[in-house]
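The complex is shown incomplete by one protein chain, all other protein chains being positioned as in the whole.
As written, the chains take the letters A and B, and residue 1 is the first residue of each chain.
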Amino acid sequence: MNESVIQQVRTRNPLIHNLTNEVVMNFTANGLLAFGGSPIMAKAEEEAGEMASIADGVLINIGTSTLTELPAMKLAGKAANKKGVPVVLDPVGIGATSFRKDVVKQLLQEVQFTAIKGNAGEMAKLVDIPWEVKGVESVGDGDGKEIAAKVSEMYRTTAVVTGETDFICNEGNVIQNTTGHRYLEKITGAGCLLGSILTACLTTEAPIEDQAFAAVYFYGLAAEYAAAQGHVHGSGSFLPAFIDALSRSVDQLNGV
Amino acid sequence: MNESVIQQVRTRNPLIHNLTNEVVMNFTANGLLAFGGSPIMAKAEEEAGEMASIADGVLINIGTSTLTELPAMKLAGKAANKKGVPVVLDPVGIGATSFRKDVVKQLLQEVQFTAIKGNAGEMAKLVDIPWEVKGVESVGDGDGKEIAAKVSEMYRTTAVVTGETDFICNEGNVIQNTTGHRYLEKITGAGCLLGSILTACLTTEAPIEDQAFAAVYFYGLAAEYAAAQGHVHGSGSFLPAFIDALSRSVDQLNGV
Partner (left out) sequence: MNESVIQQVRTRNPLIHNLTNEVVMNFTANGLLAFGGSPIMAKAEEEAGEMASIADGVLINIGTSTLTELPAMKLAGKAANKKGVPVVLDPVGIGATSFRKDVVKQLLQEVQFTAIKGNAGEMAKLVDIPWEVKGVESVGDGDGKEIAAKVSEMYRTTAVVTGETDFICNEGNVIQNTTGHRYLEKITGAGCLLGSILTACLTTEAPIEDQAFAAVYFYGLAAEYAAAQGHVHGSGSFLPAFIDALSRSVDQLNGV
């Protein structure tokens, strides 16, 4: 893992504009702050583009989108493209309703995403690979590698497929990550916060596969470290321990 | 208490569509996940009905409703009625403003609720029994049993009146519950999360009074267990301990 990615985030404190869902806003902001980024959140159509133009990166997460938020998302994404800063898409629950699929389609038409991150079910939906979905969770088994490769190719982007094994695909090369902990499935917004941390990592100077791998590897490592703390007895006590862990160095998380 | 209700939730992980207020979305999702349910949240009018039609149960909580959210609530409630899955109403703060009373009136006209849950002040307002209310909190004393019976009769539903003693009324029979802890009054959304957990319990196979009693009994027991932990020194440290407790078995909570 390219540790300089994490170190650069802590030195630069990149300003990440999070257009994300109401369920996870607080958790996203606290997690990104702990990791070393600076969160801003602005959904008003009147300011989303201007806010994106002062940001170092933009995250668009459609978790609880309404039609009124879509113009702000487009403006922020376009502003990021114009400024040349990374913009990440998290197509939360795209398999659940036709509305979400339409929202994502519109975003993909107007914004060039630096990376797209989702679980296997969501990413499969983007490239019309059959997949079993339950609500906003992905429950099926399948070839995450193939899905990552197809999303990367079809949308000319870096694809990050999360799961027990994460698959990252950039320009045909697929790398895997196996850090993580089952508690992440028991706290809402674990995937959403990863999207914000991925965006922060993409603002550094390093090959994009190093940036994406550093994000998912570090995130899973922090979860393993937090879950191993003696006072963690469930997802409730895991959560503050995980936020603490996100502020640690890789050496600390590895017990070095 | 019918433990199979709790066990069924953990085996089936029912998908609960929560149309709930912005203040408590994150806490509701994390609490429901810990308990064993799967939360989804979608307020866009364009998808609320479709989301409800894939859900195992629907919760409608008017805590911070605006007029723009009302159509989505109606669509989700009607979809639940059509599919034959439980739908629960939490009329948060109905006594505080005429707007809230009107929102609830419209919902009650268009949706047949499986259960209605609220504190004594809120439930009293539904059946025009005088009651002292302070903001969204209920502060008066009164006959919770009578209120539960009237709400159940008037709206042909299972009524759950929460308080130091909880009263559940179904088809004329009233049962009481006394588990609970005063910390629940010091964390926002304690009642709102109970609404979501009640909805999850209503998706099981058991008599409805068993389902409702299991929900309020287990919830209060988990609060007592969490409050008794040695590292809990206030509502702040109570909260993660409570989330942990919601994932325990009844035997564990009883120290068996």
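Following the convention adopted for this analysis, a contact is a pair of C-beta atoms (placed from the backbone, for glycine too) under 8 Å apart; a residue touches a chain by one contact, two chains touch by 3 or more.
Computed from a prediction, not measured in an experiment: that's the story for all the values here.
Across the entire complex, the residue among B:I16, B:A120 or B:L239 in touch with the chain not shown is B:L239.
Here one chain is not drawn; of A:L15, A:I62, A:A120 or A:V160, the residue touching it is A:L15. For chain A, the residues in touch with the chain missing from this view are 15, 22, 25-26, 29-30, 33-34, 38-47, 50-51, 54-55, 68, 231, 239-248. Within chain B, the residues in touch with the undisplayed chain are 21-24, 26-27, 63-68, 93, 96-100, 134-137, 186-189, 231, 233-237, 239-240.
The criterion applied here is as follows: only the chains that are shown with their structure count from here on.
Annotation: 32 Å between the Cα-based centres of chain A and chain B.
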